[in-house]
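Note that one protein chain is taken out, while the other chains of the complex remain in position.
For reference, chains read A and B in written order, and residue numbers begin at 1 within each chain.
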Amino acid sequence: MIAETGLLLLWLAAALAVLQALAGFAGLSRRGEYVAISPAARPLAVLQGLLCLAAFGCLIALFLRTDLSVLLVADNSHSAKPWLFKFAGAWGNHEGSMLLWLTILGLGSIGVALFERQLAPRIVSATLGAQAVLALGFYAFLLFASNPFARLSPAPPEGAGLNPLLQDPGLAFHPPTLYLGYVGLSVAFSFAVGAMLAGDANRAFARAMRPSVLIAWVFLTLGITAGSYWAYYELGWGGWWFWDPVENASLMPWLAATALLHSVSVTANRDGLRAWTIMLALVAFSMSMIGTFIVRSGLLTSVHSFAVDPTRGVFILVLLALYIGGALALFGARIGKVASGATFAPVSREGALVMNNLLLSVILAIVLIGTFYPIAAEALGYRLSVGPPYFNRAAGPIALGLVALLFVGPLLRWRRDRLARLPVIAWMMLAIAGVGAIALVVLVPRSAILPALGLALGGGLAIASLLPLTRRSLRRTPATTWAMVIAHFGVAVALIGMASNAAFTEERLIALRAGETTTVGPWQVELTAIDPVVGPNWTAIEGGLVARYDGGAPTTLHPQLRAFTTPPTETSEAALLTRWKGQLYAVLGQPTSEGRWQLRLWWKPFVTLIWLGGILIALGGALSLVARIGLLRRARHYVRQVMP
Amino acid sequence: MMRRVLLVALVFAAPLAAQDAVPPAEYAYRQLPDARAEAEAHALMTTLRCLVCQGQSIADSDAALAGDMRSLVRQRIAAGETPDQVRAWLVDRYGDWVSYDPPLTPATWPLWAAPIALLGLGGWLAARKLRRKRSGTGDGE
């Protein structure tokens, strides 16, 4: 019954989306009048979102009950799984994740319908119409090509289980976090489409778009940070970023959203860069859709994580072509109608933000080209791999240029400024960072250039990023300035972590017998025991390690080699020992012939700063969001005057 | 990220069905005694692609063939070969696919030229816009 209810709810939601699209676009009638049906777009959007949410609730209920008469549950779940993984299993598969995507899209529509009261009604209803068209495509996809509620008859006695590597709290939160990011960008996309259809993009439009961009950006930042940490401890080789296509797929929307976040502030504050902001909003969501498609379709790597048959792949691709192509064609045809915004001098806050956007866009293009180049080459009969050496060399220097820009950019005034006016300390920090980098390369043996530059620039920026706070008393500093400073400080922290990890990591690969000791960096590590352990749905061999920092007090670590039964799989669970100076990372490998066990140990100084920085960046975004929503309320008066 | 995890899962799943009984190659999980040579070998290994679990470098893979390739790389470095020679030796056998570091050839120059070309193009467009704006003849962004 639950499955049938879920399917019915989906059909109803899709029908409402049709009405929502009609109502939304009706507001754009040729006479430009606000047609009577248009106000219905808001309640329709709310109802559509709620129905979709309810359908998703049905799917979760099916997974929690392990209803094996439903094909999706039988294929992806198992009655012996812990409840959290049954719950998360609802979206740990193709159909479920598409429904989650739609649900969040629906929530985005609800947000616009309920909370956007400042923007011209024409733009709001066109936005809701665009949002409904987006949703409709995915409803069609779910209902016609991947019904999550399909029954299986007869029901099997037991489910096939969920991949053990995905049986991790990380799975429960990673995809929803990224989807919140992607879908937040869909709202920005719809706003951009709405503005182009209405032929109007001004400061009120940018202010209306900004909260959704901020929400998306905060969640993308958190999603990437968490995903990176997850890969770091789960894969067991100490790496935290691999420039893998799937990672790139999540990085590209983030880069576009970061650029958009900065350009939208120019439009919102100074009414400049209107067309560019619209362009970035289109690009950011296009990147989200392409990214999701890459992950879902197995287009870029060989093993399919969520088996997608070609029909489905073509279906999604046609949707992408319609949405992305349609929006960009609209841009080509209509952007001329959007009046040009305000102007500014090259040396100004706007100028610095243009520079920021230029560098971020180039990095985005590099990631995009590097990710797709092998496919293009293969189509021409040449097979190559593009990996870390390319991305680090091509994007690394530009990213460091962006960091250097951060020393002075936030200190510039809007509209027009002089570099000579900037505080000496900002230039000093930049000079010190440059000299420091050279010194590091020269003095530290075998040091690579990028990590040295990263350490120096990160250290300098940690101070320079605080300078915007010095311009007035701290209590009178606006919350948005605090938000910016926290986020930029987070960049410095993350950069120091990355550079330190790259420059100072110590590795020890060794086979030990119980009772033997080895060293890695400042640590002495003794293998004390090898014991079997039993978990809820796995068995494991567990190593007992006693680690001492520089002969100090002992701490124990327990890396495991786990064997799951459904499906039969072996994973290694790394053990991490976190100190403020860094992390000791231990992995238990296979036994060797002489009764020894392979151990992989790493000492990674300050590696945790990478993710701490990511969290700080997201925190800055969250603070900005809170402050903006407050500002919006205060700006209501002003906007009412502009838009009768 | 999830894909990568799954790749690893599949690679692990395969040997369970068919486990070889031979211990890993000598230098698959052992470092070279000379720290300099080991650093060179490690840097090289992170840029060589695993043939079995195709989304990873041989430095991050538990696949047996990746272990054998690590051992081979370490032995060749220890025998005095330069990283570039070892890379070329493998490229001779598996093609450019095996190296994550694309060579600079007519087939890859667009890839390597892209960063500079894009920076130049973007800078030129932005500068043109700014100049036009200041002279007050701007007709859009």
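Definition applied: a contact is a pair of C-beta atoms (placed from the backbone, for glycine too) under 8 Å apart; a residue touches a chain by one contact, two chains touch by 3 or more.
We adopt the following convention: contacts and distances are computed from a predicted model.
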item	value
Candidate names "Autoinducer 2 import system permease protein LsrC", "Carrier domain-containing protein", "Redoxin domain-containing protein" or "ABC transporter substrate-binding protein"; UniProt protein name, chain not shown	"Redoxin domain-containing protein"
Identified contact with the non-displayed chain, of A:L84, A:L114, A:A376 or A:L419	A:A376
Of B:L72, B:A114 or B:L130, the one touching the omitted chain in the full complex	B:L72
Touching the absent chain when the full complex is considered, from B:V52, B:I77, B:A114 or B:L130	B:V52
Option from A:Q20, A:T127, A:S146 or A:S286 whose C-beta touches the chain left out	A:S286
Interface residues of chain B (partner: the chain not displayed)	17-22, 25-26, 28, 51-52, 54, 64-65, 68-69, 71-72, 90-95, 97-98, 125, 139-140
Residue ranges of chain A at the interface with the undisplayed chain	279, 282-283, 286, 290, 293, 297, 299, 302, 310, 313-314, 317, 320-321, 324-325, 328-329, 331-332, 335-336, 368, 372, 375-376, 378-379, 383
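Note that only the chains that are shown with their structure count from here on.
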item	value
Chain centre separation in whole Å, for chain B relative to chain A (CA means)	23
Residues on chain B engaged by chain A in the complex (per definition of touch)	1-10, 12-13, 15-17, 23-24, 29-31, 36, 39, 42, 46-47, 49, 54-57, 59-62, 95-102, 107-108, 110-112, 114-115, 118-119, 122-123, 126-127, 130, 133-134, 136, 138-141
Complex interface listing, chain A residues touching chain B	163-166, 171, 174-175, 227-228, 230-231, 234-237, 239, 242, 244-247, 250, 272-276, 295, 298, 301-303, 305, 335-336, 338, 340-341, 343-346, 351, 354-355, 358, 361-362, 365-366, 369-370, 373, 377, 382-390, 394-395, 398, 446, 507-511, 567-572, 589-590, 592-593, 598, 600
